[in-house]
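Apart from one protein chain that is not included, each protein chain of the complex appears where it belongs.
So, subunit A:
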Amino acid sequence: MNTAPLLAVDGLGKAFDGLVANRDISFIVHHGEIIGLIGPNGAGKTTLFNCLAGFHTPTTGRIAFEGHDITGSTPEAAAALGIARTFQIVRVFQSMTALENVMVGAMLRNKRVAEARERAEDELAFVGLSHRADTPASDLTVSEQKRLEVARALATEPKLILLDEVMAGLNPTEVREASALVHRIHQRGIASIIVEHVMEGIMPIAHRMLVLDYGAKIADGTPAEIAENPAVIAAYLGE
């Protein structure tokens, strides 16, 4: 049995030329955990995601996934290890149907088209998009495209999924559905880190919250602890 945490980030920093987007961030994610990642605009949340998923090489620090150092690995290597992600601005494959989009994800583990299709059908059902399977992805609503990205990421059979603002722009009913979806992902044993501005969507389901401000971690705790944390309140409301 692997005793190492699923993800261990240690002293991670990322600078673009002079601009420091992440500084000295350390945290741990356990198997199956739901982590909320919040912070004001420009706090470095998406940069952190990009470092974890292999899209950026950190300037300093280390990232370990199940005990293996993955600092500076490529996105495709990260995906193969079990880190999946969605994009803040949706990036569905426009020329494909919804089902085909998810098939591309499923092909990471199974190159046989027919089996990838079956797997993709299951994942579409999981996010509630079965009825849209043969619809061109470009014809889906933004909210559907976001769920499609989740299905596509899940089809890669990840151990950790990085969800970048999947609840943004949703109405209250849709936010509740999205929260329920994250909870069902957790029930499958998949850990998730969720960047979210929609507090009513993330606070009830997160096991732990990380708060970033100006690129640094200013708080790490349960949603209840975070809500009372003076540093967090200051970051959001100003002092």
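Keep in mind that, in the parts below, a residue touches a chain if its C-beta (ideal position, glycine included) is under 8 Å from a C-beta of that chain, and two chains touch if they have at least 3 such contacts; residues count from 1.
Here is the rule we go by: contacts and distances are computed from a predicted model.
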item	value
Identity of the absent chain, which is to be given by its UniProt protein name, from "Putative xanthine dehydrogenase subunit D", "NADH-quinone oxidoreductase subunit M", "Branched-chain amino acid ABC transporter permease" or "Ribose transport system ATP-binding protein"	"Branched-chain amino acid ABC transporter permease"
Omitted-chain contact residue, chosen from A:A80, A:A125 or A:A224	A:A80
Touching the absent chain when the full complex is considered, from A:G105, A:G201 or A:G215	A:G105
Which of A:R23, A:R119 or A:R152 contacts the chain that the document leaves out	A:R152
Where the missing chain touches subunit A, by residue	53, 55, 74-76, 79-80, 84-85, 87, 91-97, 100, 103-105, 107-108, 111-113, 116, 134-136, 138, 149, 152-153, 156
